[in-house]
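Heads up, one of the protein chains got dropped from this complex, but the rest are sitting where they should.
Let's look at subunit A:
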Amino acid sequence: MNQQANLITTGKVWSIPGGIHPAENKSQSNATPIETLPVPSELWLPLTMHIGAEALPIVKVGDTVCKGELIAQAQTGISASVHAPTSGRITAIKPHPFAHESGLDAMAICIESDGLDAWRKQTPWKDWQQHSAEEILERIHNGGITGLGGAGFPTDIKYRNKHAAVHTLLVNAAECEPYITADDVLIRYYAKEILMGAQISQMLCSAETIIIGIEDNKPEAAQAFREAAKELNLPVTLTVVPTKYPSGGEKQLIQLTTGLEVPAKRLPSDVGVLCQNVGTLRQIYRTVVHDEPLISRITTVTGKAVNKPGNYEVLIGTSIETLLNQAEAHLKKAERVIMGGPMMGFAIPDIAAPIVKATNCILAPTKKELPVPMFDNPCIRCGMCEQVCPVNLLPQQMLWASRNRQLDNAALHSLPDCIECGACSFVCPSNIPLVQYFRYAKGEIRQEEQDNRKAEQARIRFENRQARQEREKIEKEERRKARAEAAAKALAAKKEAQPEGAAPATDAEDPIKAALARAAAKKQEKQASAASKSIDELKADVEKAKTKQAKALERLAEAEKEGSEMVNALRKAAGKLEEKTKSAELALQQAQEQSN
């Protein structure tokens, strides 16, 4: 009894700044059990369902595959494999609509189902404890597991990329986005499998404690965890955090449950925490123990345009349309279909796109339910955005700086720390799409950094070449000197051999000549060094001018493409830059000629 009471401890809840309380809208979809979608006739499996390099197909059109068979292999580095979600025939490997804001197609493998749903040979590891961590990680890697919470980061990398000793495994069960209930329902039905996944995970990262972070609006799920932990005799800390968006953000949940802050630009493991979403943990269990790769997931389908909202177990690769039809969605009523939640999800350009590994929710709201704001007022500096930012940024000042493209403004200094949660946009009384500006500015900053890095690399290359040339010059000089010395010695030897009488004349002549020669040599040396220095500078100038000109031309081309009114101004600027480049080159040439 006593032991059982100690098994589940209640964790301390720390506070995080900001946060908002949007209408939860979860009850529509979490009341019914998980429904399994029938195997569709056709599945499209994109090769880029994860963060990192795309998987490389290992099948050809016409091949037959079994359920669970590898069809595209992960590349080395950050990448994840893709498996056949059902048995059938490969009918195409070509670009297919893909759920991404850009609306661009992505390379995908199409499987025509044979209706048998026949598994490949499986080798379950009931006694997974008998296997080494390396073996288990390999199995996770081969199972194509990526984070199921939304980001889609390859899971095995998370265990391999540790920088410090992990003391805490944090189970992310917060699910703070409105509407989404996939994790909530998953926990209610599969709490035990999740905790078994957590056990495996704990062994892999050798964490001392397991903390489960869950919002207080999911009492059933919390209870399910308690019971499962008892059954497994697994000591866990259950931390029930107040419902507040975005408490489920990885960094926010770490702060809420441990009080630790992940330093900027670092990983959670730097503070000894490894965070896993519940869905991912269950998949780890399924893959390691039952040898089932990641081929299906639980996805919430909800919104007022959906008649049968709920959670569906879907094969990866099923088209969003098929899923919406199964949930009896009225697509005419839905003004747009959103993948993910209303706070961080994005409108899908084409519903022929397939469900991917990270699709936790398909939201089909009516126009009235989630109206698209039409106008944005000017910022009234009310500061409400600042009050809700979970990372203590000053959205209003960042807005100002990013609108004016002041990328080096101090307010934008911390822009990379913005988690794009959208809380600021949510509260803004002027309806300003702040996050949109921030995403744009982030892109610009990244671009600038890349450019800088390129320039830096060019500079280093240039300097290396300079150094090499310098070295060669010195060597040449030394060789010349050695030769001259040898010649002088030979001369001296000859002189010695000459008759005495001639000597005084040469003697009288020689010192002056030698002195003159010395002075001349010195002068030349000086000149050469001055010239070479300025040549260096000139070369750098030319380089700079050239990059500037190239950039200007790029921008000009862009402007021309868009038909912007800036074209004329840009053209003028480009012309000027060309002149500058030419004059820099000329100066360089002259300098070079002089020094030669």
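Keep in mind that, in the parts below, a contact is a pair of C-beta atoms (placed from the backbone, for glycine too) under 8 Å apart; a residue touches a chain by one contact, two chains touch by 3 or more; residues count from 1.
The criterion applied here is as follows: contacts and distances are computed from a predicted model.
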item: Missing subunit (named according to UniProt) among the choices "Ion-translocating oxidoreductase complex subunit D", "Spermidine/putrescine import ATP-binding protein PotA", "cysteine desulfurase" or "Hydroxymethylpyrimidine ABC transporter, transmembrane component"; value: "Ion-translocating oxidoreductase complex subunit D"
item: Residue of A:His167, A:Arg226 or A:Arg336 touching the missing chain in the full complex; value: A:Arg336
item: Among A:Pro33, A:Gly259 or A:Gly383, the residue in touch with the chain that has been omitted; value: A:Gly383
item: Options A:Ala347, A:Ala540 or A:Leu553, residue touching the unrepresented chain; value: A:Ala347
item: Selected from A:Gln223, A:Thr243 or A:Asn409 as touching the chain missing from the view; value: A:Asn409
item: Residue of A:Gly11, A:Pro178, A:Gly197 or A:Gly248 in touch with the missing chain, whole complex considered; value: A:Pro178
item: Touch residues of subunit A, complete complex, unshown partner; value: 20, 22-23, 101, 178, 251, 255, 261-266, 336, 338, 340, 342-347, 363, 365, 370, 372-384, 386-387, 390-394, 396-397, 408-411, 413-414, 417, 420, 422, 425-431, 433, 435-436, 439
